[in-house]
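Let's turn to chain A:
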Amino acid sequence: MKPDGSLKLLAEVRDLQIVDKDGKNCGICDDIELEGGPGKPLRIKALLVGPGAYEGRIPKWLFGLVKAVSGSRLTRVPWSAVDKISARIFLNVPGEAVGLRRVEDRWVRKLEKVPTS
Partner candidate 1 sequence: MKAKSLLLLVLIATPLSARAEDLDSGKLTAIRGIRTAAAEAALVANLKQHGRVTDTYADEMRDDAKEELESLRKQVQKKNPDLLPITQAAIDATQVSDIGRLRAIANQLLAMEGPHGRAD
Partner candidate 2 sequence: MGGLIEITLGIMTAVGGFVDVSEMVFAAQAGSRFIFSLIWVFAIATIAIAVFGEMSGRVAAITKQPVFNLMRQRLDLGPGIIALIASVVTSLITCSAEIGGTATVLKYLTGWPYPVLAALTTLALVAIIWLLPFKWIERLFGLLGLLMIIFAVSTVKIHPDWGGVARGFIPQAPVTLPLKDLVTWGYFVVAIISAVLFPYETYFYSSGGVEEQWKPKDLKINRIVAIVGFALGSLLAMSILVNAAVLFRPLHIDPSIIGTSALQAAIPFGKTGLMMALLGMVFAFSGAAVETGLSSAYSLAQFLGWEWGRFKKPHEAPRFTIAWLATFALALVIVLTGIQPLDLVEWAVVLSIVVLPASYLPLILIANDRKYMNQYVNGPISNTLGWAAYAMICIAAVAALPLYFITRGGKL
């Protein structure tokens, strides 16, 4: 992010890794939700995370394939949860607080019971 706070949205936000307050990976920023319109200020409302966000970005046939394999869930991460953006997007809250890491955490609980070295 540039010192004056401006962003090139596509190049500097979309497709970046999201990392939460605890340093855990929380998925990729798959798209961005804006609010406002012509004549009004344009603001980022939320980051969109999940295969549901692919819909506008890829051909229909490819989205159909993605949907068949991994569903079309979509999580909205409010812009207020974003702390800073560099090579990755850093949140100021744990991922769970904004609806991220649900699948990951479910598997964490299952795998914790299996012995390792």
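The definition used in the following text is that a residue touches a chain if its C-beta (ideal position, glycine included) is under 8 Å from a C-beta of that chain, and two chains touch if they have at least 3 such contacts; residues count from 1.
Selection criteria: all candidates are chains of the complex that A comes from, given by their letters.
Not measured: the values here are computed from a predicted model.
Visitor: Which one touches chain A in this complex, out of 1 or 2?
Guide: My answer, from the options 1 or 2, is 2.
Visitor: Please output the residues of chain A touching candidate 2 within their complex, sorted ascending.
Guide: Those residues of chain A that touch candidate 2 are 11, 15-18, 24-28, 30, 49, 54, 57-59, 62, 66, 87-88, 103-104, 107-108, 110-112, 114, 116-117.
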